[in-house]
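One chain of protein is taken out of this complex; the other chains stay put.
Chain IDs A and B follow the sequence of writing; residue 1 opens each chain.
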Amino acid sequence: MRNPYRSQKIAFFFLFLATLLIVVPVGLIVIVIIQKGLPAISWQFLSDIPRQGMRSGGIFPAIIGTLYLVSGAIIFALPIGLLAAIYLSEYSKDNLLTRIIKLAIVNLAGVPSVVYGLFGLALFVVFLKFGVSILSGSLTLGIMILPVIITTSREALESVPQSFREVSLSLGASKWQTIRHIVLPNAIPGILTGTILGLGRAAGETAPILFTVAAFYLPQLPKSIFDQAMALPYHLYVISTQVPNVDEKIRYGTALVLLTLVLFMNLVAIVIRYKFRKKKKW
Amino acid sequence: MVNPVRNNKLAENAKMKDKNTISNGVKFAIKNLDIWFGTIHALKQVSMEIEANEILGAIGPSSSGKTTFLRMLNRLNDLSPNFRMNGEVKLENDNIKNIDAQFLRKRVGMVFALPLSLPLSIFDNVAYGVKMHGVKNKKLLQNKVEESLKEAYLWDEVKDRLNESAFKLSGGQQQRLCIARTLAVSPEVILFDEPCSGLDPISTAKVEDAMVKLKQKYTIVLVTNNVKQAARVSDRTAFFLNGELIELDKTELIFTGPKDKRTDGYIRGKFG
Partner (left out) sequence: MQKIKEFIIEKFIFICGIASIFFVVLIFLFLLKEGLAVFKFVKPLEFLLGKNWYPISEPAQLGILPLVLGSLLVTLGAAVISIPIGVGCAIYIAEIAPLKIKETLKAGIELLAAIPSVVLGFIGMVTLVPLVKNIFHLPTGLTALSGSIMLAFMAMPTIVSIAEDALYSVPKNYKEGAFALGATHWQTIWRVMLPAASSGILAAVMLGIGRVIGETMAVMMITGNAAIMPNSILSPVRTLTATIAAEMGEAVVGSEHYFALFAIGIVLFVISFIINVTADLFLHKDQK
């Protein structure tokens, strides 16, 4: 005779174990990177150009390059993504076109990042002749984060109660006025969350920028959007695999800076979402 | 089983109503109206007239079609994706289909079931509609807000805190704020969709007082689940059941001697 309570105990133990198997390594990864990376961090490391074939010096151009890329991506993706979200949440009807749009978004989110790299190379670098440049890289990253922005913004817009829209319309406001003055202001925290998550994603991606923007070693700052640039994730890849005899400290230091940047953005997004939920008035 | 006290009060009310009612002719004329939501036939062959400066009460059990009827008058049903409508509805001389929805809703205002303040300050709530219609002048807006809040009997309670969030007001105050907000756009008709469903008796009385006074300037359509409320404030009462308009008559007639026994049954609480 099997005792159901004993099998429950066993099952729950394994489920707990599974959870530990995910959470503990995550914790370890973060701790190891902080522990080994922190000694490398200094003002000089953050503000100097790489020297001696990236074996010493700092990572300043890579940080700046990543900031350029991320800003470019968001400038491109936020307006399109937000308007697309407005379309889906406020205008679209339950029809075939909407189903296709939703499917396209799901697919856009699922396309492997390296395929985005190929696409960016073919369209922006070669076909539109932007060359290997910040512009090409930003646009590629921008399209890649579009689904994140659309999905989160749409959720934010749809969480604004329908009754607010009805009130606004019943007062004779037009549909766009309603969206502009009632729906959007109340969805801003959610939209912000999505935008920041998109930023974090763009900052951490390597494959899409491999052939569209990334410079192996470029110890100077880009001067225009048609220049190549270094970028943090690619720099980490390069010093981990392509350059022999790099001090481990520098590798961990670079990983720490990248991780901090990305996790910081995620943290900000989580805090905004949390505060917003608490403050929600309806 | 007629309650003599209630009867007395009804008679009194009726007298007052007759005094107050100045018939300005027909505001809404509805002919052979049918409404569907998808396959659900929500309103069936409804024909009626709504007179100017009257309070028309609409009663009936839930999903009887009374709210659909109300939301048809300012075309708010249009927002539902599978809404369909047949028949003719005229506001004065224009078919409402041919009136721009935005303009129609300016003429036909609405107060919703729960006090739905917008997440704005008290002032901005009242000024919202006016602003949307293009008024930017501050002085003008201030005057309009004050005037509307006074008309809704809220001014004295909020005049010192106009910049506070509307959510800080009590339920009854918020509902009067919603009335003020509707008045601010100078409508001709005001639709009340169960305006007191979430309110305590004192707040309810205040809202009802406001309604009775408002009918001198406005035409009022009141949908309510509270039969007694209809008896207290409406001049004529319409009884809806399963999407049909069963009976429409002077309120005292509906409540003392309805022609249809279903009306009688509902009023006596047989299917509330």
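To be clear about the criterion, contacts are C-beta pairs under 8 Å (C-beta built on N, C-alpha and C of every residue); 3 or more make two chains touch, one makes a residue touch a chain.
Model, not experiment: these values are computed from the prediction.
K.L.:
So which shown chains sit in contact with the chain we cannot see?
P.N.:
Hidden chain, whole complex, touched shown chains: A.
K.L.:
If I consider the whole complex, including the chain that's not displayed, which of A:Ile75, A:Ile188 or A:Ile270 touches that chain?
P.N.:
Of the candidates A:Ile75, A:Ile188 or A:Ile270, A:Ile270 is in touch with the missing chain.
K.L.:
Tell me which residue among A:Ser71, A:Ser113 or A:Ser159 touches the hidden chain in the full complex.
P.N.:
Considering all chains, including the one not shown, the answer is A:Ser113.
K.L.:
Consider the whole complex, including the chain that is not shown, and state which of A:Tyr68, A:Phe211 or A:Phe276 touches that chain.
P.N.:
Residue touching the absent chain, from the options given: A:Phe211.
K.L.:
From the list A:Ile74, A:Leu146 or A:Ala229, which touches the chain that is not on show?
P.N.:
Answering carefully, the residue with contact to the hidden chain is A:Leu146.
K.L.:
Hey, which chain A residues sit against the chain that's not shown?
P.N.:
Answer for chain A: residues 4-5, 7-8, 11-12, 14-19, 21-23, 25-27, 29-30, 32-33, 79-81, 83-84, 86-88, 91-92, 97, 100-119, 121-123, 126-127, 143, 146-147, 150, 174-176, 200, 203-207, 210-211, 233-234, 236-237, 240-241, 248, 251, 255, 258-259, 262-263, 266, 270 touch the chain left out.
Here is the rule we use: only the chains that are shown with their structure count from here on.
K.L.:
Provide the residue numbers of chain B that touch chain A in the complex, in ascending order.
P.N.:
So the residues of chain B in touch with chain A come to 74, 76, 79, 81, 101-103, 105-106, 109-110, 112, 114, 116, 118-119, 128-129, 132-133, 165, 167, 178, 181-182, 185.
K.L.:
Going by the contact rule set out above, which residues of chain A touch chain B in the complex?
P.N.:
93-94, 163-174, 177, 181-182, 185-186, 281-282
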